[in-house]
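Working notes, structure below.
All protein chains but one are shown at their positions in the complex.
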Amino acid sequence: MKRSDGRKPNELRVIKITKDYLKHPAGSCLIECGETKVICTATVENTVPPFLKGTGKGWVTAEYGMLPGSCSSRIKRNDASGRVHEIQRLVGRSLRAVVEMNQIGENTIKIDCDVIQADGGTRTASITGGFVALVLALDKMKKQKIIQRIPIKDYVAAVSVGIVENTLLLDLKYDEDSNAQMDMNVVMLGKEQFVEVQGTAEKGSFSKKQMDGLLDLAQKGVEQLMTIQKGILKGIKF
Amino acid sequence: MKRSDGRKPNELRVIKITKDYLKHPAGSCLIECGETKVICTATVENTVPPFLKGTGKGWVTAEYGMLPGSCSSRIKRNDASGRVHEIQRLVGRSLRAVVEMNQIGENTIKIDCDVIQADGGTRTASITGGFVALVLALDKMKKQKIIQRIPIKDYVAAVSVGIVENTLLLDLKYDEDSNAQMDMNVVMLGKEQFVEVQGTAEKGSFSKKQMDGLLDLAQKGVEQLMTIQKGILKGIKF
Amino acid sequence: MKRSDGRKPNELRVIKITKDYLKHPAGSCLIECGETKVICTATVENTVPPFLKGTGKGWVTAEYGMLPGSCSSRIKRNDASGRVHEIQRLVGRSLRAVVEMNQIGENTIKIDCDVIQADGGTRTASITGGFVALVLALDKMKKQKIIQRIPIKDYVAAVSVGIVENTLLLDLKYDEDSNAQMDMNVVMLGKEQFVEVQGTAEKGSFSKKQMDGLLDLAQKGVEQLMTIQKGILKGIKF
Amino acid sequence: MKRSDGRKPNELRVIKITKDYLKHPAGSCLIECGETKVICTATVENTVPPFLKGTGKGWVTAEYGMLPGSCSSRIKRNDASGRVHEIQRLVGRSLRAVVEMNQIGENTIKIDCDVIQADGGTRTASITGGFVALVLALDKMKKQKIIQRIPIKDYVAAVSVGIVENTLLLDLKYDEDSNAQMDMNVVMLGKEQFVEVQGTAEKGSFSKKQMDGLLDLAQKGVEQLMTIQKGILKGIKF
Amino acid sequence: MKRSDGRKPNELRVIKITKDYLKHPAGSCLIECGETKVICTATVENTVPPFLKGTGKGWVTAEYGMLPGSCSSRIKRNDASGRVHEIQRLVGRSLRAVVEMNQIGENTIKIDCDVIQADGGTRTASITGGFVALVLALDKMKKQKIIQRIPIKDYVAAVSVGIVENTLLLDLKYDEDSNAQMDMNVVMLGKEQFVEVQGTAEKGSFSKKQMDGLLDLAQKGVEQLMTIQKGILKGIKF
Partner (left out) sequence: MKRSDGRKPNELRVIKITKDYLKHPAGSCLIECGETKVICTATVENTVPPFLKGTGKGWVTAEYGMLPGSCSSRIKRNDASGRVHEIQRLVGRSLRAVVEMNQIGENTIKIDCDVIQADGGTRTASITGGFVALVLALDKMKKQKIIQRIPIKDYVAAVSVGIVENTLLLDLKYDEDSNAQMDMNVVMLGKEQFVEVQGTAEKGSFSKKQMDGLLDLAQKGVEQLMTIQKGILKGIKF
């Protein structure tokens, strides 16, 4: 099985993260995974959802959108499909996994992930880039003395894996994703720990052995993504 | 760790499926998993989504809802939250995995899963019960000579597993689910094949070893569920 | 004129009320009027509509829905048609007629009527069953010492009557209702008093004399319904 | 009991109908019942609802609205409350009762009733005025040779009655309506025939004898309204 | 170029303003510009938008609607199209230009402009009539001692101008407006000052010289409108 961009089965696309991409938000970056490009921003609002009022704890949540021109056929603006809901819930949960909520006061950090160009893997790019925007925003909060330290427990990054023509592949492009027998999104912390595993057979089914192989691929990919995150966030201590 | 209803960690709740529960739909059942009760119905509509028009293929899709009085605090009627979207997409995908779409004509079979009482595991009960309603509807279509045979490739059933107080548990009740470190919904076909695996750490993270243990538990649970399905559907050949 | 289920013109269908049908709501029942089946629940919320804030008075309101699989053709989920609005307003008004609002504190009791199977008369069944759920919820409030006594002034029950093939009939089934020249929903208290009378000619018109005959039939039907309510609520004093 | 505008209990308010009030619609009038003022228009659209496609029959339907400045406190624009739904369904049913649907071709006549000033009785004024707009539109259709004759079977008009301070009153003003123990909207054809009777106890309940008295009052009121309708429509034969 | 109603190019249609047209609102009028008829009402609410809370300042805002029967083809009720938004923003801005917001307390004056018959120029009629309703409401507030004086800085009125068949025209009727090469809405205060100028080429483009000619026409028209406003508001000092 030959990949359309010539990568090896266990090879990530070229990843590029540009931090401070926009001037207004507390934190922001542009993450590019091959042709997939997502703007991630983090804004801080001095309020929390009702269930946290008066607890002294904060909240982290995410929203996700695609520009109308981001896909090969135009995306209807303001689509709030089930897919969008699913993705923003996934991104929010993944980022909350690494934040000490009782250390950010009664503030909500909202992560917006806006896909300007899509070529597969937009939800995992949103998690990996969203983490960078989140840390940058926390760093700004620290500089503004809203918080004393950056209350991040671990790195978090995500990647997709899947099976195409019976071959296990890392980091699927759109053409691969749409032909996959199954794909799986894997969100991990450092030290081989999982936060979220979502595997779906699109055609047929998959065995435990295949799943084991894919988790292994994913772990290698996430390690490389964290190396890139660390380079970008170098100088911010947590 | 002692379970509140006295079950062993690897023990399912009492499962009861009442078929032909309602008189109007083509197929229907009430599935009870302990205190969780879901009405599953299957109705057939002589139409398909736009992307299938003219292909000769049919479609299977699902909707999910909770009665206002199904939970300990009242559920707002007609809630179309992200959670609901996520569940109905999961149920639909799981059931589509076993249907030969080119054998049902340009018809849509809609599976409605309405929770009348919730105590954890409503989405997995919806899949397990939805499959029964689906087969009953196909059997009716066969009797009406709309189809020649029942185009089902395999059984499909689902169960939740999770980690509570570091113990791996099968089939979480609500009190367990809301205290779980992580939980995982597992959808399987016969012969140890997976259709969907969704594991989420609610607090912290989980290791590969824990995941292996949970998948093992899930497989045992699904086998028992399929035995029950087979008993209910006895006499329908596919 | 022969009725499809063999009843006499002045005969009710078999009525069955199962109390405490669901475990979570303060009050609940399943009411079955022949093949029509409605789950009625009553939940108590510690809030009132804006116009009652600070008055010390409470409120009773109702919502009505039909499960997608409750009818012979699938009902679109979350339908908020004019018909639904009309029914929930009718149910709410009917139940408020018997409650002393200044005796329940600033609480709202919400009655949810969810039709799981429809065969005519769902709105009148909702009133008759909703009353049972309401009293059960008040009994629970009394046991929880939120109220001192059960502030119910009278029983309330409802039935439909109508004219089919020029015959006056009590308690119309769906096949009768859809062929009726006119039908009338009658809500009554004890002692031959009316709360609501809604008569509608579906084809042509009706005379005063016909109306008198129907009101007479309705009164007999409501008396029997109240006997059943009293049996179910035996032991609750008000 | 003295009425605030000095009327006798069985006296209508001054009724004035101005026909052809607007230049664009096929039929239109302004109906004034005392201070209540409603613009009724009838427009013809060359289409029918799906369930009538291909039957050769037409349809009559109604919409109802209140201008924001029509009441003593401002009405939210575009309110689609349960009350509005209830009213437009009532107006539509009442007018359909007198139209031979198979004589108007596959056309829909839409009656819009827009309240510019409200002082009680807007729904009954909408029916009485809506009938005038409807006949004017049919007359125009006849002149345009779309139809051969005016397919109206009878006059239809409506009035409210009610009980205030134990006195039976005809044609309630707003101050009376809001203090009524019960009120009833009565829609009638000629010759003492009823199309719709909707009686509601707002406080307590009502007896059969009271209902009989009110129906008698209503019948007298409707007769006078029809005399006015006949004067306005003089020269149009049906 | 001959105008369909025989007017000279620089001639307004017959303008008629009926004040206190409705009894409930604080201020109201019916403005008729030829066949265009708009009901303008002003209601006062004791609240302000969030950004003004606690500032001691008030607010003026506008809403605009068309009755379903106001046009030659029926207008869908509750249309909230871009056009409607544009118009209500324009009317609101124009009226705010003449009110001293810090003199009306934390109150919102809402101007509703409801078109009952449309024949071109409904938005400019809404401004000219809306001003009358606004001043009448302020006069009522003064009589009720809510304010001490009427805090209006200047008159405001509006008119449309445009180019049809290369002729510059004042106050376009619908038939002219729909054939115009360009049209322009001009909102002015007294003393030749502009508040808003919106010129749009519907076909092709327009030159600076044409624009100058149109602004000159508009100014003459506005002067006449203000003379009419002054006549109507005679006796109210500001």
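A, B, C, D and E are the chain letters, set down in written order, and residue numbers restart from 1 in every chain.
Definition applied: contacts are C-beta pairs under 8 Å (C-beta built on N, C-alpha and C of every residue); 3 or more make two chains touch, one makes a residue touch a chain.
Here the structure is a predicted model, which is why all the values come from computation and not from measurement.
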| said: One chain isn't displayed here. Which of the visible ones does it touch? | reply: A, E
| remark: Filtering A:78, A:148 or A:166 for touch with the omitted chain leaves A:78
| Pick from E:8, E:143, E:208 or E:234: which residue touches the chain that isn't shown? | E:208
| request: Can you list, in ascending order, the chain A residues touching the missing chain? | output: 22-25, 28, 35, 39, 41, 43, 45, 63, 65, 67-74, 77-78, 80, 110, 112, 114, 116-118
| request: Write the list of chain E residues that the hidden chain touches. | output: 81-83, 85-86, 88-89, 93, 97, 184, 188-189, 192-201, 204-208, 211, 215
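Going forward, only the chains that are shown with their structure count from here on.
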| message | Just to be sure I understand the contacts, which chains border both chain E and chain C? | response | D
| field | Fitting chain B to chain E on CA atoms, where both chains share a sequence, rotation angle to nearest 5 degrees | value | 180
| request: Round to the nearest whole Å and give the separation of the Cα centres of chain B and chain C. | output: 34
| remark: When centres are defined as mean Cα positions, the distance from chain A to chain D in whole Å is 60
| request: Please list all residues of chain E that touch 2 or more other chains. | output: none
| note | The chain pairs that touch are A-B, B-C, C-D, D-E
